[in-house]
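Can you keep this structure in mind? I'll have questions shortly.
Left out: one protein chain. Kept in place: all the others.
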Amino acid sequence: MDKKVIEIVDRIDTSQVFSELSDAQSGGICVFVGTVREFTQGEEVVSLEFETYKKMAIKEMDKIASDAVEKWSLNKVIIRHAIGLKKVEEPVVVVGASSAHRDACFEACRYLIDTLKETVPIWKKEMFENKTVWVSAHP
Amino acid sequence: MDKKVIEIVDRIDTSQVFSELSDAQSGGICVFVGTVREFTQGEEVVSLEFETYKKMAIKEMDKIASDAVEKWSLNKVIIRHAIGLKKVEEPVVVVGASSAHRDACFEACRYLIDTLKETVPIWKKEMFENKTVWVSAHP
Amino acid sequence: MEVLLFGIAKDIVGESQLQFTESDKVPSSVSELKRMISETYPEFGKLTSLAVAVNSEYAEDNVPLDRNDEIAIIPPVSGG
Partner (left out) sequence: MEVLLFGIAKDIVGESQLQFTESDKVPSSVSELKRMISETYPEFGKLTSLAVAVNSEYAEDNVPLDRNDEIAIIPPVSGG
């Protein structure tokens, strides 16, 4: 497997992620999975819909992964985001880092998800019973 | 599933951990897996052997999990440690936390592994080509 | 010149692309594009932020636009 896995997929399978990040030089693997939460600010979410500018999103995800590999000397890194309609409890994003020691993989994993949320052109629409909202669009 | 999963096992299966931590009230799941690294301080490790005082270890792991659930309002938490002989790349410990927002699950996950390493009566012997070392036993 | 639209930008305009066909109305820079769309569609002025990508990279306001560039409006992102 390549050192970096960067993907936009229709459906995320969380069962293989630790195998994908496994490495003989790693003592620690940290993975974050973002999932659809039933309530947001007290309102019941029916589903989320994700849309992307795929070509640019892959580029931005690759930059984040490369920066993390360099900064924390990671052995492997994964950034995988799902698009389309997602129901409650479904995984929508997986980021993970594999490194010699645990400090590095924890810090890198946090960096991956925080930076993804800031820069990667993916948009999330929350579908409630009676309305839809593009998240973060308005102040 | 119970809110807390506390286990000492012979072999760790990482493929189910995100399913185990899945929860409709969670937007984030953070998991750390500790694995056997091939080299430690430049020397090649053949394998690790873990031994435990099981009754006490389960009690201590349960305290750590309960403290984390309370402090970070976790929806689910897992602490699972393997014992016996482990070869390079094999998982030896899995800790994970599931929470509404990602700050909580990251902080809790870090707390789980850091505290486990400080208080849970489990002992690790590193087997090199020509010697064995009980880790941390001597200054 | 074509401009790709995503997320709320697509909803505001009601299309997935903007077309600038008359040569005297083609924006020559990122800042001019932003100004033109905000004048035509005041809803853009209410967004948290508004970015433009040129050839699938974020572009500063002073970046010039060419009709062969791949240009996209990037409303506030919300992945993850």
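Here are some notes:
Letters are used for the chains, namely A, B and C, taken in the order the chains are written, and counting of residues starts over at 1 for each.
Everything below uses one rule, namely that contacts are C-beta pairs under 8 Å (C-beta built on N, C-alpha and C of every residue); 3 or more make two chains touch, one makes a residue touch a chain.
Every value quoted in this text rests on a predicted model; they were computed, and no experiment measured them.
Contacts of the undisplayed chain with the visible chains, over the whole complex, involve B. The hidden chain makes contact, of the residues B:R37, B:K86, B:R102 or B:K124, with B:K124.
Listed for chain B, the residues touching the missing chain in the whole complex are 34, 50-53, 55-57, 59, 81, 92-93, 113, 116-125, 134-139.
Here, only the chains that are shown with their structure count from here on.
Taken together, the touching pairs link the chains end to end in a line with two free ends. Greatest centre-to-centre distance from chain B is found for C, with centres as Cα means. Chain B and chain C have Cα centroids separated by 48 Å.
Centroids of chain A and chain C (each the mean of its C-alpha atoms) stand 26 Å apart. Annotation for chain A: residues 34, 113 touch two or more other chains. Residues of chain C in contact with two or more other chains: none.
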